[in-house]
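Heads up, one of the protein chains got dropped from this complex, but the rest are sitting where they should.
Per-chain residue numbering starts at 1, and chain names A, B and C are given in the order in which the chains are listed.
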Amino acid sequence: MKIAFLGLGTMGLPMATNLINAGYSVRAWNRSPQPVEKLVTLGAVAAASPREAVEGADVLISMLADDTATLDTLVDTQALSTLKQGAIHINMATVSVGLATLLAALHLEHGTSYIAAPVLGRVNVAEAGQLQILAAGHAAALAAVQPLFDVLGQKTWPLGDRPEQANAVKLAVNFMIASAIGTLGEAAALAEGYDVDKAVLIDLVTSTLFAAPVYNGYGDAIAQERFEPAGFKLALGLKDVRLAMDAGEKANVPLPLASTLRDALIEGVAHGEGHLDWAALSRTAARRAGQA
Amino acid sequence: MKIAFLGLGTMGLPMATNLINAGYSVRAWNRSPQPVEKLVTLGAVAAASPREAVEGADVLISMLADDTATLDTLVDTQALSTLKQGAIHINMATVSVGLATLLAALHLEHGTSYIAAPVLGRVNVAEAGQLQILAAGHAAALAAVQPLFDVLGQKTWPLGDRPEQANAVKLAVNFMIASAIGTLGEAAALAEGYDVDKAVLIDLVTSTLFAAPVYNGYGDAIAQERFEPAGFKLALGLKDVRLAMDAGEKANVPLPLASTLRDALIEGVAHGEGHLDWAALSRTAARRAGQA
Amino acid sequence: MKIAFLGLGTMGLPMATNLINAGYSVRAWNRSPQPVEKLVTLGAVAAASPREAVEGADVLISMLADDTATLDTLVDTQALSTLKQGAIHINMATVSVGLATLLAALHLEHGTSYIAAPVLGRVNVAEAGQLQILAAGHAAALAAVQPLFDVLGQKTWPLGDRPEQANAVKLAVNFMIASAIGTLGEAAALAEGYDVDKAVLIDLVTSTLFAAPVYNGYGDAIAQERFEPAGFKLALGLKDVRLAMDAGEKANVPLPLASTLRDALIEGVAHGEGHLDWAALSRTAARRAGQA
Partner (left out) sequence: MKIAFLGLGTMGLPMATNLINAGYSVRAWNRSPQPVEKLVTLGAVAAASPREAVEGADVLISMLADDTATLDTLVDTQALSTLKQGAIHINMATVSVGLATLLAALHLEHGTSYIAAPVLGRVNVAEAGQLQILAAGHAAALAAVQPLFDVLGQKTWPLGDRPEQANAVKLAVNFMIASAIGTLGEAAALAEGYDVDKAVLIDLVTSTLFAAPVYNGYGDAIAQERFEPAGFKLALGLKDVRLAMDAGEKANVPLPLASTLRDALIEGVAHGEGHLDWAALSRTAARRAGQA
């Protein structure tokens, strides 16, 4: 099985590395050349363009920054239309449901398959091949690439035969994370409003009812007001919450908590916090209360 | 140390029981007589009125339904003004910060002490003496009753010397639970909008990022649409979210996520769901999307 | 018809004046003595206490600051219970529906009648006897006092036989004003975000679709950022929006726009703007956008 891999960012690089280490033949392309060179030392073949990368590939895996980067890389370069008949494209990035629908249609027209398989897990989880893989697409295509998912992830969650189903679920999860952060922020502001150190409140909830990775991690950051380096930038969080709302609108699902979070995230960006970790969403609650 | 115990509901009864079992002398009163009788078989003394219960007591513990019940029982009956000089009143119920301020003032005037000590934990946790106790009040009074807290709880969280500080933190926690439920509800509606079974989304998040008691418990209820019997009624959840917002307003802390949740909870009550478990808050998200 | 008048603030004083000028016998009380003295020069009789004012009165009109002032003045002083059988109490202040219900019950018990008759119109309108009077209470009582309403107002709007109905409508109107201001504020922030002077947007809308007193008046204030002297303080606007929300909750009516406005008003108070005119609510929209 010949794999083309487009997008060797912080997530893509360890994922491609794991595939090579599992014995797969990988031809890779990335906008900047350094990660490709790194991968070549492990046995990958460098491609000079997205189109060159996908020539003859059985499977194309893309892990690009967002909708625009995905369209630029796959459609504008004609990489997609270069794929051989019957090839499978696995898009593992977090993109909009609209893009999923569009790409699925383009692939159908071209005689190739499109699978959406966004993931849960940060870099260290990707390195360990322990991602949670949210997969949707035609059953036969999903079955064909399951061995790859087994290399990359701890568990694959089959979510349906329409790719956008996986994107909707991924966006729902990111909305939930934003809500957890936003809620911690408001609760912290309430505690501070009564001169209770927010670190005490966060210690209380994360050692009891909310003892979960999301609350522990973001709770710590909020308690210590440590928002750099950003694990996931606030501006990207805004993008994902907006994409969740767009997904909701397409399916007639109002998401008022998401709306409230989006407004707070915009406010954060307006106050120069877009580059901080999205735990900094908590600062908006404090600012509104005149605490910051 | 002679203890008066007012309010033997589902939480008060096991708490009073634990105190008796630990060797304390307890004189108890409850609006309905059955729980008192039960406690008497364990060694308690029954009181015919709140006022009779508190006569000569060193410590008064109250665990009454809400602000109104607390005022009716303690102030209107003159129980509070019957307390002997130097006695300590521990209010372990979830009440408003406004009531905490009022009661603290009344006690100060009367020469007694007021401690707010609301708890985290359901009935089984109360029975096991494993409550989390959120305590605020004068340091000397807190120290004096710590042995009682050690009987009732697993851990005492000292939150300051003003009683309302403990109430604010308790309300912040209940707001956080409401937010977790409401967020699960919106995320579930989004998944269902894309024909993904909400149980799959909930399984996904509760087995990974959100593996915490709150999400596991309420997630299960939402996935199975099992809202009866109510562990905590939606109408009471509405009350607590409102009290959190009131606490916010008193301290100039806007809580827009809480506001959004309050509106959804009112909508639930308007649709006859006030008696259901507050996990049923998720139904409002589904109803708004035309799914229910 | 002997009238007792309690509360001679900026609204109460011209209203009482108009009654005297129309030939009515008025006995008046106010917390501070100056306005009473002024009224006495016109022919009123000064009362040393609320209780003295109401003795022998056929009609009691109260125009007190808020729920607390009303309770303090009428109930704590026993003025209400001093009213003679068959007397009618007209409460023309903006109070909560909860207080209306409570006062109606107290009057029923005492053998007197309670009418809620909050008004629309500022001081100059009160002086001109051109208020809009929102009246609710028993039909016979309403009919009996209609001559007084004819002196005080341009038009009486009968809203039902339960006093709280008038309060609910008055609070609905104040919520609508808050929403108009808040909407102008957000629209202005959007225009400014594109370097369009908010004064131009406001000129555009108030000279076309929104050519109404509310938009003209508050639009001007917002365009010129002129928030002092306060016609109606932002902190009082917060109180009224909260009372509208409370009224909604009692009747199971969610008011999400009101909730959003309340949060913005709290934020204004948190930033030291509670004493400004509530047109300053627009500053919160600008501040959130990093424009202020």
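Definition applied: a contact is a pair of C-beta atoms (placed from the backbone, for glycine too) under 8 Å apart; a residue touches a chain by one contact, two chains touch by 3 or more.
Source: prediction; values computed, not measured.
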Where the missing chain touches subunit A, by residue: 238, 242, 248-249, 252-256, 259-260, 262-264, 266-267, 269-270
Subunit B residues that touch the omitted chain in the full complex: 256, 263, 267, 270-272, 288-290
Touching residues (missing chain, whole complex) on subunit C: 97, 120, 132, 134, 157, 159-160, 162, 164-165, 168-169, 171-173, 175-177, 179-180, 182-184, 186-187, 189-196, 200-201, 204-205, 208-215, 244, 247-248, 251-258, 260-261, 263-264, 285, 288-291
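One rule holds for everything that comes next: only the chains that are shown with their structure count from here on.
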Chain-level touch network, classified as line, ring, star, complete or other: complete
Interface residue identity across copies subunit A, subunit B - same or different by half: same
Euclidean distance of C-alpha centroids - subunit B vs subunit C, Å: 36
Intercentroid distance (Cα basis), subunit B paired with subunit A, Å: 38
Shared-contact residues (touching 2 or more other chains) in subunit C: 256, 263, 267, 270
